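Presenting chain A:
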Amino acid sequence: MADATLTAAAILIFLGVAFGVLRLVLGQTTIDRVAAIDMLTVVSISLIALYAHVAGRSIYLDVALVYGVLSFLAVLAIARYLERGL
Partner candidate 1 sequence: MVESLLHPLNIFIVGLAGGFLIPLFYRLGKSWTAAAFVLALAAMTVISGYGLFVLLNGTAPIEILTGGAKPPYAINLRMGLAESIFAFSVNLVALFGAAYVVRERYGTLLLYLLLVMGIQGMVMTRDLFNLFVFLEIVSIATYGLLGLRDTPASLSATFKFLMATVLASTFFLIGTLLLYAVTGILNIDELIAKRASITGPIGFAALIFLLACLLLELKPFPANGWGLDVYETARCDVAAMISGGVSAGVFFALLKLLPLFEDQLELIAGLGAMTFVFSNLIGLQQTNAQRLLGYSSIGQVGLLTIAVPLLYRLNADNAMFLVVGGLFINHLFAKVGLFWLAGYVGRERLQDWAVLARRPGAILTFGILIVAISGLPPFPGFWAKWQLVMSLAVGDLHVWIAIVLVGSLLEAAYMFRWFSLALNSPAEADGVPADLFPIFGMALLLVISGYIAGKLAGLAALWAYMPLAAGLVLHMLARLPSRMQCLIVLVLVTVGGSQLILELSGISLLFAMLLLAGGLVVSIACLARTDHRSGFYPLLAVMLLSLPALPRATTSLEFIFVWELITLSSYFLILRRTEAAAHALQYLLFSLAAAFFLLCAFAVLHTQTGSVSLSALRAAGPDSAPVFVLLAIGLLIKAGAIGVHVWLPGAYAEADDDVSALLSAVISKVSIYGLLVGTYVAIRSDVSLNLALVVGWIGMLTTLAGAMLAARQDDLKRMLAYSSMSQLGYIVAAIALMSHLGWVTALYLAANHLLVKGILFLVAAAIILRTGKRSIVELGGLAGVMPVTFTTAAIAIVAMSGLPPLAGFGGKWLLLSAMMEKGWYGPALMTLLATFVGFIYMARFIQAIFLGPRRATHDALTEAPIPLLTPQILLIAGIFLMSFFPKLLITPLSNAIDPQFASTLVWQGMSLEMIYGYWNPVPVMALAVIASTILFGLFWLLQQSGWWATIANVEIGGTRPSLYKGFRAVFTTLTPPWAGALWGGLTEATTTSAERIRILYTGNGQTYNLYILYYFLALYAAAGVRHLWVAVN
Partner candidate 2 sequence: MIRRHSIIVAIVSLGLVFASLVIGYTEQQAARPLAESYIRLVPQELGAPNVITGILLTYRAFDTLGEIAVLFMVAASVGLVLGREGPPRGVPSEDRPGEARPSSEIVQTGTQILVPLISIFAAYIIMNGHLTAGGGFQGGAVIASGILLVLLAYPQYQPNLEFLGITESVAGALFVLAGIAGLIVADGFLDNRILPLGQFGAFFSAGAIPVLSALLGIKVGCELSVILERFRP
């Protein structure tokens, strides 16, 4: 039961990522794409955490943590670039 739920969750996340990538491809402006990236990184954190659960290894969570830092950084950098703040 729990496994089935997890699988369902995984598929949903999968679709979420797919939509995000689709937006990335379609995105009219760079901001759209960056927003998609922002979303995708957060989803990726979930994904990694989920995989940590599946694999039963807590060490993968550290990667998720790095992701948290880094996604923020990249998005902020692009935003600052776009508003001519670099």
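Regarding selection, all candidates are chains of the complex that A comes from, given by their letters.
FYI, a contact is a pair of C-beta atoms (placed from the backbone, for glycine too) under 8 Å apart; a residue touches a chain by one contact, two chains touch by 3 or more; residues count from 1.
Since the structure is predicted, the reported quantities are computational estimates derived from the model, not experimental observations.
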Q. Hey, among 1 or 2, which one's touching chain A in this complex?
A. 2
(Q) For the complex, give me every residue of chain A touching candidate 2. (A) 58-60, 62-63, 65-66, 69-70, 72-73, 76-77, 80, 83-86
